[in-house]
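This report concerns only the one structure given below.
Left out: one protein chain. Kept in place: all the others.
The first chain written gets the first letter, and so on, giving A and B; residue counts start at 1 in each chain.
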Amino acid sequence: MSETVYEVMRSQGITRRSFLKFCSVMAAGMSLGPAYVYDIARALETRPRVPVLWLHGLECTCCSESFIRSSHPLAKDVILSMISLDYDDTLMAAAGFQAEACIDAIMEKHPGEYILAVEGNPPLNEDGMYCIVGGKPFVEQLKHVASRAKAVIAWGSCASWGCVQAAKPNPTQATPIHKVLTDHQVVKIPGCPPIAEVMTGVITYITAFGRLPDLDREGRPKMFYSQRIHDKCYRRPNFDAGQYVEHWDDEGARKGYCLYKVGCKGPVTYNACSTTGWNNGVSFPIKSGHGCIGCSEENFWDKGPFYKHLSNLDGFGIEADADTLGAVALGAAGAGVAAHALLTGLRKPGKESDDTGSKGNEKI
Amino acid sequence: MSAYETQGFRLDNSGRRVVVDPVTRIEGHLRCEVNIDNNNIIRNAVSSGTMWRGIETILKGRDPRDAWAFTQRICGVCTGVHALVSVRTVEDALGIRIPENANLIRNLMHATLYAQDHLVHFYHLHAMDWVDVPNALKADPRQTSAIAQKISRWPNSSPGYFRDIQNRLKKFVESGQLGPFTNGYWGNPSYRLPAEVNLLAVTHYLEALDFQKDIVKIQTILGGKNPHPNWLVGGVPCAINIDGDLAAGAPLNMERLNYISQIIDRTITFIDEVYIPDLVAIASYYKDWLYGAGLSSQNVLAYGEFPDRANITDPKNLLLPQGAIINGDLSTVHPVDLRNPTEIEEYVVHSWYRYPDETKGIHPWDGITEPHYILGKNTKGTPTNIQELDEDGKYSFIKAPRWNGHAMEVGPLARWVVGYALKKPEFKEPVDKLLGTLGLPVTALFSTLGRTAARGLEASWAAHKMRYFHDRLMANIRAGDTSTANTDKWEPSTWPREAKGVGFGEAPRGALAHWIRIKETRIENYQAVVPTTWNASPRDPKGQIGAYEAALLNTPLADPKQPLEILRTLHSFDPCLACSTH
Partner (left out) sequence: MENSDTEMGAAPENEMGAFYIYEAPVRLWHWINAASILVLAGTGLLIAHPLPSVMGEASHHFVMGDIRFAHFISAWLFGGGFLIRILWSFFGNKYSRELFHLPLKDGSWWRSLGFEVRWNLFLEKRARKYYGHNPMAQLVMFTFFLLGTLLMILTGGALYAEALGGGSWADHLFGWVTPLVGQPQDLRTLHHLGMWIILVFVVGHIYMAIREDIVGRQTSVSTMISGYRIFRK
C-alpha cells in the first residue's frame, strides 16, 4: 500500500503547519511566488512517492555528494518523504543481484512512472566496457532502464556534457546521455557538481507538479540556468568599474575585486551559483576568491586554461589563443602589404603620367 | 592455478564461486568474486575495478596550474584530496614555496574532509553492515534513550525523540516503498545488535546525514563550494583581509573566521558525542567477529600528512605519521622515499593495461597508462557479459602498486598502526583506551572492525586538529601575517624548460601521491597512485594479492546468498573505485 507524500510526511511527525512551511520553502527555492505554495501542497497531498532509479556511469560521485548536502529541503526529507529512491548504488542497502532486482521490480511494477536519474555517463569505446556494471556495459543498463522511464534527469556535467573524462582526447569515448537516449527528453542539470538545492529543487518541482520544468534550448531548467554567473555576481560593480585582481593575494584580491583578469569564466557560464550560492548559500567560488572555471558548461575542460580569459586554441602550437593567431595574421598581412608596396615602388609599373583625361560624361 | 600460497595465505579457487557486482555503498564500480568451501568459508577472493576514465592521459599537454581541477574530479567523495596533492606536486616540480597561512588553510580544509568523509562513511556507507534497520521497529524507545544517555552527553536522547524517529521509520516501512532499504539483508544471522541499539544507530544515520552538510561549509568558505572546492598553485585563492578597507568583501575576514570556528566546535562535539560512542556501542556487540585482518597485520604503508609548518616534507613535520611496516614487525618503521625509482612501482600483468614488459613494475615518474581490455581464457561469459572473471588473466582496471615489491595496506588503520608502532602518544593512547574499553588485545586491531575503529578515532583526531589549525591561523593573523599566495613563479616564463616533481599526502582512504613531468610549460606525464589502487590492487607477477583480496580470505558467510560479510570487510576499507582507476 503506497501513501501520498503528505501522508508519509504527516506520519513522520511533521505537522500540517510545518508541512505548509516546507511547501513554501520549496516554492521559494524554485523562485515561485507564494501562490504556488498551495499548489505544491495539493500535489504532495495526492501523490504517492515517485520511484527514482539513480544510475551511476563514469563519474566521481560528487553529484551524489552534492545531493546529500541539500539544506532546503533536507536530503533526508527528499529520500524519506518525497521520492522513493529505489536504486542508487551509493546509498542502497542491497548489493549484487539483490540490487539489480530492485531495478527489475520497479520497471515491472511502475512502467512509465519512475524517474531515471543518471550520474556520470557511458563510455562507448571498447564496446562500453570501460564502465562495467554486473558484468555488462553500463550503456546497456542505461538504455534498459530508460526504456520505461517517465522522465530522465542528467545529473551534473558528466551526464549532461561528458565532463572530465570526455576532455580531449576522451580515451573512453565518454558520451553525454542525451546522445545515447535519443528518444527521450533529457533534463540536464549541469555543474561539476550541480548545486545541491538546484538538484532537490528540480526533483521537488517534478514530484510536486507531475511535469518537467520549462527547459531552455539546451534542455536545462530555465528556473536555474537562464542567467550567467557574471549577471548576478556581487563583484560585478568592480568589473564595471575596472577594478580587478591582477595577481593572487594582491590588494584587489583582498578587497574582493573582480576576477576577470585571472581567468574568471563567470561571463561565459550559465548556473545559479551567484544567485543561489553553495551549501545553503554560504559562499560560491568567486566569493571565496577563485574565478569560476565554467564547470556547468559543455566541454569546459577544453576551454582553458583556467587562469586566462582567452581559451587556448588547439592545433596552433603552444599557448595559441585568438590574439596570438590574430596578431600573427595581422602581422603577416602587414608584412605582405609592406613587401607588395616595396615591389610596387621598385617596378613602377604602368604609371604613365597622363591622368588628365576626364571627359566629364557622367554615365551610370 | 587452482591452489597456491602467497604472503602466508592459501588461495584455493576450487570451491563454489560467489559474485557480488555491483558492490554498493561505495564510490564507483567494484566487482568482487570469491570461492567458498563446503563450510561457506572464503578460500579465494578476486577484486576487480570495473571503470576507467583515463584522467592521466587527459592531463598530458595541459597547463600544470590547471591540473588540480582535473585531478580533483578523480573523486567527489574524497573531494579536494587530489587537488591538494596536485598543487603540492606542481609546487615540488617548480620549487614554489607557499605562505604559512596557505598551509594552515589547506590543512584546515583537508581535516574538514577527514571529519565529514569518515562520518558519512560510518553512518551512510558502512553502518548497514552492522545495523539491521527494520529491526529498529521492535525497539523500546525508552531503553534506547537509557542507552543513549548512558554512553553520551548528546542532548537528542529523550524517549520521545527516539519514538518519533521510530514512528517515522514505521510509516515509511508500512508505505511499502522501502527506497534504499529495499532488499537489504535484514534478519541475516550476522546481525547482532539488540533492537534498541539498532534504533539508536538509525536515528543517528539521519542526524549525521543532516549534520555532515554543515561540516563541509568550511570548505565552502575557503574554497567556494563543496564538493570540489578551489585550490591554487602557490597558495590558496582566499585572500585575507581582517581590518583593512573593504574587508567585508574579502574571501576571508572576521565574520568568515568566526563562521568556521563555530562549525569546528559543533564538529568536535558531534564526533565525540555521537560517532565515537556509537562506534564503541556497536563494536561491543561484534567483539568476536574479528575477521578481515588481511595485510594489516603484515604490511602497512603511510606517507604522512598535515605539514605543521609550510614547505617542509620531512616526516618530523607531519602530524600524521610516515612509514612502512613489513611482515608485521612493529619494532621497525621503514622510511619511505617516493623519488626512489625502485621503491614504488606499479604492475599491470593482471590489469587491463599494456606495458612493453609486463613482468616488470614501473616507477610512476616513467608511468604508462595504456588501456588494454582483454579477459583471461578461463573467463566465463563473453567480453561484454562477464559471468566469472579469470584471475589468472587480466581482470581489473586497477594497477598493482608495490612498495619494495610488497603489496601494502593503506588507510586509517595503516596510519594508526604506524603511529602506534612509533609510540606516538597521540595515536597510541586513544587506541589503548578503546581496546581497554572493549576488553580486546592489540591484535584485535588487525581486523575489519579495527579498520572501522581506526577511522572513528581518526575522525575525532581530525576534528580536534581543525581547532588547532584555526587557532594557528588566528595567531598568524594576529602577528600581522596575512599572506596567502606566492606568485613569484606563477608565470610559465619563470619555469625551467624541464622539471619533475612528486606531491604526497594522506587521503581519508590512505596514502596518495602524484608524480609529474613538465616540459616546456606543459604536462609531459602525470601519474597518480591512489589509496584504493593499493588496497583494491589485483595480483602482481608473483601472484601476490592486494589488501581487499587478503582481507576477505577465511571469512565464513552465514548465508552465501547474502554477501553481508563480504560487504562488511570491503566497506571497512571505504572503497573508492573512481579514485583507484582514475
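Worth a mention:
Everything that follows uses one rule, which is that a contact is a pair of C-beta atoms (placed from the backbone, for glycine too) under 8 Å apart; a residue touches a chain by one contact, two chains touch by 3 or more.
Owing to the predicted nature of the structure, the values given are computational and were not obtained by experimental measurement.
The undisplayed chain touches these shown chains across the complete complex, A. Of A:Q98, A:T269 or A:S288, it is A:T269 that touches the chain left out of the display.
The chain omitted from view is touched by exactly one of A:Y260, A:F284 or A:Y307, namely A:Y260. Only one residue in the set A:D127, A:E218 or A:E319 touches the chain that does not appear here, and it is A:E218. Chain A residues in contact with the hidden partner, per the touch definition given at the top, are 216-218, 222, 225-228, 231, 237-244, 246, 251-252, 257, 260-261, 265, 267-270, 294, 297-300, 303, 309-311, 313, 322-323, 325-327, 329-330, 333-334, 336-337, 340-341, 343-344, 347-352, 354-364.
The rule is simple: only the chains that are shown with their structure count from here on.
Separating the CA-averaged centres of chain A and chain B is a span of 28 Å. Residues 19-29, 31, 50-55, 57-58, 62-63, 65-66, 69-70, 73-77, 79, 120, 124-125, 128, 133, 164, 167-168, 170-172, 174-185, 206, 209-210, 212-213, 216-217, 220-230, 232, 234-241, 244-247, 249-252, 259, 371, 373, 381, 383-387, 397, 482-485, 487, 490, 520-522, 562-563, 567, 578 of chain B are the ones touching chain A in the complex. Chain A contributes residues 1-3, 7-8, 11-13, 48-49, 51, 56, 58-66, 68-71, 74-76, 79-80, 83-86, 88-96, 98-102, 105, 123, 126-138, 163-165, 167-172, 174, 192-193, 196, 235, 247-249, 253-256, 273, 278-280, 282-290, 293, 295, 301, 304-307, 318-319 to its touches with chain B in the complex.
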